[in-house]
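Of the protein chains in this complex, all but one are displayed in their positions.
Labels for the chains are A and B, by order of writing; each one numbers its residues from 1.
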Amino acid sequence: MSAPGKDKPWTELARTAALRAEEIAPDEQRQLLAIEVAGGAYALPVECVREIVRLRSTTPIPRAPADVRGVISLRGEIVQVVDLRRRLCAEPSEPTRRSRIVVVQSEDAGVAGLLVDGVREVLRIGQGDLMQPAGGEAGMVSGLCRRGAAFVSIIDLERVLDLHAGS
Amino acid sequence: MATRRPRQGRRTKADREFVSEAEEILEAMRAGVSDLGDRCGANHGSDPELVNRLFRSAHSLKALAGMFRFDPIQDLAHRLEDVLDGLRLDRVALDASLCSLLEEAVATFAALLERVGDADALASFEAPVSQLTQRIAELIAAPRKKDDVLARLDVDPSLLRALTEYEEHRLRENVRRGRHIALVDATFEILAFEEGLSELTAAIREHGELLSTLPAPGEAPESQINFSLLVASDLPAQELGAALDFPKASVRAALTADRAASAPASAAQSAVDEPAREGAAPPEPSALLDHAGELESLRSISDTVRVDIRKLDELMNLVGELVIQRGALGELTARLCESAATARLGGELAKVHKALERKLRDLQSAVLDVRMVPLRQVFEKVARVIRRMRRELGRDVRLELRGADTELDKLIVEALVDPLMHVVRNALDHAIEPPEERRAAGKDPEGCLAIDALQRGNHVVIAVRDDGRGIDTRALRAHAEERGLVQPGEVLSERETLELIFAPGLSTRDSVTETSGRGVGMDVVRSNLAALGGVVDVESTPGRGTAITMTLPITLAIIQSLIVGVGQRRFAIPLSSVLETLIMERSAIQRSEGRELLDLRGEPLLLRHLAREFALEDPEPEKVYVIVLGIGEQRLGLIVERLHGQQDTVIKPIQGPLATLRGIAGATDLGDQEPVLVLDTSAIVDDATRRREVT
Partner (left out) sequence: MPRILIVEDSPTMRALLASALEELEGSVKIAEAASGFEALRLLPRERWDLIVTDVNMPDINGLELVSFARGNASYRNVPLIIVSTEGSERDRARGLELGADAYLVKPFEPGELREIAAQLLAQRRARKD
């Protein structure tokens, strides 16, 4: 059933695959959700992302730290929303039509919403694509990777949501 | 390859490819069917390899026809597959009628293949094909001639179909050895199932062999996933369930002898008449006896229905939303009644609305009733933990549990586990002294922990009492002063001092609480309970013991709340804490010792401004509302700007990184998608009565 001419024999494919396999340790291939915060490019591990919703009525929580914007109702579930811009860059958010709330599931903090300025795409990166963070982002970034020519900061979700540890 | 010519011109390339491959398969089938016919005629019995090959051919044909979308051929192949499957699993007997049926099927296939490319001709074959499939169906439905292990399993057929050959072999092997086969069902969140599932499978492996894991969509397919695990064990299902100690999983026996009884009588007869099946003979008759006991218990629970708690949650949510909509309907009705033009219509609508309200309350009660479960499971879990901890702590504690039959909403019971466990651990950790110390104090070296549950009206009171050291109020106070929660020299009553254990930041990082887990303090217990609409109290006598009392509403979901407004915001106050509501002129506020008070029928009522509590803008209007809150003996007048009325609300916990939200018990959605925060009245009252100044 093979169409002649279109085939790369397995040997050739195997060679390229082997090269890939070298770079990628079996369970290190990761998928990241690329997002935009205050004009910067960031990313979240896709396993933590539950869903992405548009902005909606947020009820502020009295006497809560400024980083927590408030709570939203998500199909009946009440979820806190963290202003990621504030958290990462100490700038208050200015929501636009492109802003979104990324609903994440964290080990320690449970379900939470992250207010971001925009959501881009899902990136696939391998172990070899990961780099150490450049510093200067209040310790909330666990690493860097590339998206084309630009650098993308990979967010350490547990740190971001650890509101009691200071920022 | 194709030797038939008619209408070939109409065939597409795909058609031709299909026909060519199909004819190869058919050729193999023809040969196989013919062989089978020979064996049948010579009374040689079936040949498994042959039947298997035929089965595979039917498969391939079906798959092929499926890929090329030739429905009639696919249908027929499917039926054939069924009957051949039955044949190879010994569910269908090899006899003359089967053989002739197979021959006819092959002939029909050939005829169909001839007509590929000619839609009309194919259509004309519909009737004979359906007749054939009918006869095949009848053959399959005929009483089973031989008893098969797989047939005796009371599990969803889809579980059996997904077994690999090896898994099936393991299953048969275990049954042959007379082991119990159980079905364990558990539902998890899609995002986090692996952890829970591996915990469960690890537990299963300790008690038996995990034969197969089948995932299925959960009740809410987007977020849940259900796993059905087939387990072989020496323990019967109920014991296995107890041994697993996994409250989320349901365990039931999968191998029942009474299945034979429910199939047509002839099958039951033959099961007894033909015990001598290869490899499975010995256990069968005794297996029937072994399972007799299980049979009894299975029958006795047959008049209850096992319902997934998620279904109940959904049901409850729906009822909750219905209630909210009814509320909205009520408002509209009221408006209609007010306007002269629509008053009459409004009046009629009001009658209907009233009837709806009654029925809805009935529905609410009925659903809530279904959700009620006894505290027994929680108690058992506590007992297990204590048994485990006894070894760790090296001291013996007698556990007395009373009121296990007391019923609560299942959600509350589930949410109760954590706070209860924490309180119990606290007691074991530092309340109950080591045996030497106890003896020296003249106490029984074995400490006693008693958990009492009883129903009081709309509430259930759960008291955890220990006969240990009691709370060291001096140390507690010293701690509190250290943390700045209490000013040195500040006068605190005994009760107020005890209440300090609930202060946030006090009981957390001490070494004292190391065995209690992650340093979760009593403040979290209090807020956990507050989220359920409950309160917690403490009493203690030094040297004699401590009693922690938790009072919870019997039902969670729908609670009447008072909706109040301050500035731009709205808040909900559970009506159960509201004693009365007053309108007051600002000038009526009296000041004394840095507190604001109101003279309420001769008694001073401590006042608090909700706006200031929550650091909101306070426009300070002339006339305000005072919500008189009562928690236990304490009273507080909460000043708010507006009253929006009463509403049925469903209080939901607030999820997220902020762990404690002081003064907030949860949030509710009033139907307009904008969450409204629900006040933790006991925390607010407590806060106010402890503090002296108005901040």
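The rule is simple: contacts are C-beta pairs under 8 Å (C-beta built on N, C-alpha and C of every residue); 3 or more make two chains touch, one makes a residue touch a chain.
Please read all numbers here as calculations on a predicted model, not as lab measurements.
**Student:** So which of B:81, B:499 or B:613 would be touching the chain we can't see?
**Tutor:** From the options B:81, B:499 or B:613, the contact with the absent chain belongs to B:81.
**Student:** May I ask which residue of B:217, B:542 or B:621 touches the chain that does not appear here?
**Tutor:** Selected residue, touching the omitted chain: B:217.
**Student:** Pick from B:153, B:171, B:204 or B:225: which residue touches the chain that isn't shown?
**Tutor:** Spelled out, the listed residue whose C-beta touches the missing chain is B:225.
**Student:** At which residues does chain B meet the chain that is not included here?
**Tutor:** These residues touch the chain not displayed: 52, 55-56, 59, 62-63, 66-67, 69, 81, 158, 161-165, 167, 190-191, 193-194, 197, 212-217, 221-223, 225.
**Student:** Which chain A residues touch the hidden chain?
**Tutor:** Within chain A, the residues touching the omitted chain are 1-3, 6-8, 10, 13-14, 16-18, 20-21, 24, 26-27, 29, 31, 46-47.
Just so we're on the same page, only the chains that are shown with their structure count from here on.
**Student:** Need the CA-centroid distance for the pair chain A / chain B, whole Å please.
**Tutor:** 30
**Student:** Could you pull out which chain A residues touch chain B in their complex?
**Tutor:** Residues in contact with chain B: 47, 50, 56-57, 59-65, 68, 71-73, 76-82, 105-106, 108-113, 161-164.
**Student:** Could you list, by residue number, the parts of chain B that touch chain A in their complex?
**Tutor:** 191-192, 317, 569, 613-616, 650, 652-659, 661-664, 666-669, 672-677
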